[in-house]
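Dropping a structure here in structure tokens format, bear with me for questions.
What you see is the complex with one protein chain gone and the rest in place.
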Amino acid sequence: MDMDVTSLQDQASKVATDAANLFEEAQKLANQATHLADMAVAGVDGSMDFLSLFTVFVLSCFVGFYVVWSVTPALHSPLMAVTNAISSVIIVGGLLAAGHMDMDFSAVMGFMAVTLASVNIFGGFIVTQRMLVMYKKKNRG
Amino acid sequence: MDMDVTSLQDQASKVATDAANLFEEAQKLANQATHLADMAVAGVDGSMDFLSLFTVFVLSCFVGFYVVWSVTPALHSPLMAVTNAISSVIIVGGLLAAGHMDMDFSAVMGFMAVTLASVNIFGGFIVTQRMLVMYKKKNRG
Amino acid sequence: MSAEMTGFAYLIASVLFILALRGLSSPDTARMGSRYGIIGMTIAVGTTLLDPSVVSFELIMLGILIGGTIGTVVARKIEMTALPQLVAAFHSLVGLAAVFVATAAFYNPEAYGIGERGDIKIASVIEMSLGLAIGAITFSGSIIAFAKLQGLMSGNPITFPMQHLVNGLIGLAIVVFVIMLTSVQSAGVFWTLAALSFAIGFLLIIPIGGADMPVVVSMLNSYSGWAACGIGFTLANPALIVTGALVGSSGAILSYIMCKGMNRSMISVLLGGFGGDPGKSVNVSMLNQNAKSGAADDAAFLMRNASKVIIVPGYGMAVAQAQHAVREMADLLKAEGVDVSYAIHPVAGRMPGHMNVLMAEANVPYDEVFEMEEINHEFSTADVAYVIGANDTTNPVAKTDPSSPIAGMPILDVDKSGTILFVKRSLSPGYAGVDNPLFYADNTMMLFGDAKIMTEKIAQALA
Partner (left out) sequence: MSAEMTGFAYLIASVLFILALRGLSSPDTARMGSRYGIIGMTIAVGTTLLDPSVVSFELIMLGILIGGTIGTVVARKIEMTALPQLVAAFHSLVGLAAVFVATAAFYNPEAYGIGERGDIKIASVIEMSLGLAIGAITFSGSIIAFAKLQGLMSGNPITFPMQHLVNGLIGLAIVVFVIMLTSVQSAGVFWTLAALSFAIGFLLIIPIGGADMPVVVSMLNSYSGWAACGIGFTLANPALIVTGALVGSSGAILSYIMCKGMNRSMISVLLGGFGGDPGKSVNVSMLNQNAKSGAADDAAFLMRNASKVIIVPGYGMAVAQAQHAVREMADLLKAEGVDVSYAIHPVAGRMPGHMNVLMAEANVPYDEVFEMEEINHEFSTADVAYVIGANDTTNPVAKTDPSSPIAGMPILDVDKSGTILFVKRSLSPGYAGVDNPLFYADNTMMLFGDAKIMTEKIAQALA
């Protein structure tokens, strides 16, 4: 009987452990799935999936084609300057890295990107404005 | 001792049941989460979210603006005919309803949409082609 | 076909539609463009048919067969002069199809993955009801436009008291019902919304005169595009959205071009009451004046001895189907060494590009046909302007009388040419109902008669 009890106790504890293990595993699975769902949902609400981005890309190429061909040749120099300025919108990538919690290598890279892009943004827009104010219509001497 | 054994057995079986219940619950949770993830992922891969669609819409308006202004006035009549034809791409909506499993009211609606849109697609493209073949360059009598 | 692949296929279809319109930037590339459009449509339809939720094909095949046959027959039979009403009729079909799609989505939302019957996602309900309302307006509006253009109903503006108030109230009711539908998704609300939309489409168009119909048709074209966009949002289908936006812009831009060509505002067109049946408002006071009239032989003599003749076609040439006769006459003149070209006013005829199609139909090479801005300065060096069935587009009153209904409308400067020949049946005015003082000018000779018969007579005299 004693043996029985012991074995029973053993068995019970084993079942309990098994159950606990199983539970843990299930929980892990659930967590993972939730994580996946979270990520995917983030994908839905916040950032776009590849197909959408690609569609946006294709349409933007059309817009770019038309909008640039409609620029008057007299303003091709300002066009170069202003595209220079707006292409620095990649500063966005630098900001994300530079503004991150930890101050690591990646943050330094972000800082440099922000600095360089800023040179370009300020420089590009100011040069553009400087050029554009010069274009005047009727003679005013 | 007998009571001890019985109570132990009881306890063990209770623990086991609890564990089993817990496991079941965990599994349910995991399933739910997986389902959620699946749905979200479907959203990501298959159809687009509102923001993406809206972005596409805005860019398309720009493309439409430029592409239509670049149409030569001599071809404004074919333009009307061809836009007529392509706007019937809403046939896609009709196909989904008409091709659905059950033959219900909605399928009939779909059928009608497909029929009307088809008139337009065939009619529109053929009229366009008929007009366009007439535009010729050098005189050929 | 994976979901990603489907998305790419729709994207390709959209790009092909863009290229279809892009092709129209020149007659050389236009046919290629329309082929792109056909391929795009095939891809869009094919992709949808491969959708796993599409399982039964009988109805679909039947629909395409019936619709395709009707469309093909109609498109092959139609006269080029009947284009405006054909386009109007086709629009009405798109509008109605949008209504059907919205209905199908309402009764079977599962098929579109937008929720369950009676419990459709709010965003989808709004998009769907926009599709429904715009579709219904497009339908009933286009039907009226068709009837007026085809002469099935009087082209006169039909007005009644408190029209704008009634329209405003219905418009308001439509908004209310759309909002209601987001919470109470009952068939009653749905169909009331549909009925109201049909009604407003009808009421908005009847007060507009028959001659303003081209602007209306174009505007409804634009609407049908936005309806497609609405449905596109419901189905989360980018191809529908891109196409809808293309069509929407096209219609809007064409209406704008027409309004500008007539120097009228879109608002004044839409408020209606203008431009009934032409000829109703003849101002007879001027008829007493002396208008010189001549015969075909006189015209033939004048043109044979000219070195440069500019032909100005207008609505009357379309009505008389005189384009082929004009072409033959021009050929004879060219054989005599006369320099012949064609001047097209932006709103000549009754739809944008109307005259260009007719000239093309008559095999006139498109590089002999010029837009107003290209050729207007050449009238001063032309010996003869042969104005056939055109009137308002040559009327100098547009420049001189700021109170006239066509004031400010740009015109063709035919009065600068040596002699003006006017081919028309009477001295009655054109679409705008404004008398044309040019009829009484010293260097004008009226050639009274049907445009086709008169031109044929001149050709005989030339031959």
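By letter and in written order, the chains are A, B and C; residue numbering begins at 1 in each of them.
Please note the rule applied: a residue touches a chain if its C-beta (ideal position, glycine included) is under 8 Å from a C-beta of that chain, and two chains touch if they have at least 3 such contacts.
The shown structure was predicted, so the numbers you read here are calculated from the model rather than taken from an experiment.
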{"item": "Left-out chain, listing which of the shown chains it touches", "value": "A, B"}
{"item": "Residues of chain B in contact with the chain not shown", "value": "50-51, 54-55, 58-59, 62"}
{"item": "Residues in chain A touching the chain absent from view", "value": "42-43, 45-50, 52-53, 56-57, 60-61, 63-65, 67-101, 103-107, 109-141"}
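As a convention for this text, only the chains that are shown with their structure count from here on.
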{"item": "Topology of the chain contact graph, where touching chains are joined (line, ring, star, complete, other)", "value": "complete"}
{"item": "For chain A paired with chain C, centre-to-centre distance based on mean C-alpha positions, whole Å", "value": "46"}
{"item": "Averaged-CA centre spacing for the pair chain C and chain B, given as whole angstrom", "value": "32"}
{"item": "Where chain C touches two or more other chains at once, by residue number", "value": "4, 7, 14, 18, 238, 242"}
{"item": "Chain B, residues touching no fewer than two other chains", "value": "45, 48-49, 52, 56, 60, 63, 67, 70"}
